[in-house]
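Shown here: the complex without one of its protein chains, the others still in place.
On to chain A.
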């Protein structure tokens, strides 16, 4: 929500379609929309406010199959979330949904990966998705967020990830896609997002991840790519978008993920970065993405996956985080929101479920912290079936 608008009062905005909400804060950080939430006033109230008082946390980390949920308030409403994800495609005629159509490819990745983690990927028509997806490919080899839009590296990764989920990477002209990506590398090793030249370490991650999935890492100068990422490291151990940019959990995930994939994690000061990352956990158990910010479910992914990659995940309280994510579920209609009682969306639903998967929540497929794909999909890519 935009504060202090001069046009209309705070009230007028609340009466609106929640327009500011989707673009302004909740949406996607990886896919080009910042998800930086700071408004302490929940936008759309959902359920009666849950009780947030927490007893002191147990000291022992949970073993994978301990009855974790027994010591927690709620359980994962898996079936509801499946229904919610499937219902999104049917609700296409509201302003909130049409205004997101330029990033539908990422939406497909979030929704489908969630379904796969929940073991319900077969609930969607695979051929229909792939047919639409291939219509989003541009003659340059890159993918757009939707049919008729311009290609961007963001959507190219989403498209490749979706095809990997379906085990359909063979429909791609691999060289064409990888040439598109390698063509975006700059002299200094950084990557542009598209032909217009914006540089960001997110794009470095995407390039490295995508080419690795396609087995074409030799198409780029990996050493230079690594050096550029290292040049974006700050004194607090974190990473920013470009050299000198502020540390942000989302950027950290991208940089650590790219370094993990390229086997260059020795560039990370693990204690220093782990310290910064675990300071993201706030009293409620949720994680924020930067100092002084409110917690948000999506950082369950960005922070947690980074902590796992640098082997410092035992520095946060996993139990409290599990509880926080579960508290953000809409138990009635499915879906997960940024904070308890806010309105749900597919982006937070994905990161909530993916976070729980990293926390070894029972009944979920394991997810790979660097590739952001289910473990079995990653194994299939690198070791065959």
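The definition used in the following text is that contacts are C-beta pairs under 8 Å (C-beta built on N, C-alpha and C of every residue); 3 or more make two chains touch, one makes a residue touch a chain; residues count from 1.
We adopt the following convention: contacts and distances are computed from a predicted model.
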* Structure fact -> Given "Carbamoyl phosphate synthase arginine-specific small chain", "Trafficking protein particle complex subunit", "Exoribonuclease phosphorolytic domain-containing protein" or "Protein prenyltransferase alpha subunit repeat-containing protein 1", the protein name in the UniProt record of the chain not shown would be "Protein prenyltransferase alpha subunit repeat-containing protein 1"
* To do: Looking beyond the chains shown, say which of A:126, A:224 or A:293 touches the absent one.
  => A:293
* Structure fact -> Out of A:79, A:188 or A:246, the sole contact with the unshown chain comes from A:246
* Residues of chain A (touch criterion as defined above) contacting the omitted chain -> 2-9, 12-13, 15-17, 19-20, 23-25, 32-34, 36, 38, 56-57, 59, 93-95, 98-99, 102-103, 144-145, 148-150, 152, 194, 196-198, 235-236, 240-242, 244-248, 271-272, 274-275, 278-279, 281, 290-293, 314-317, 320
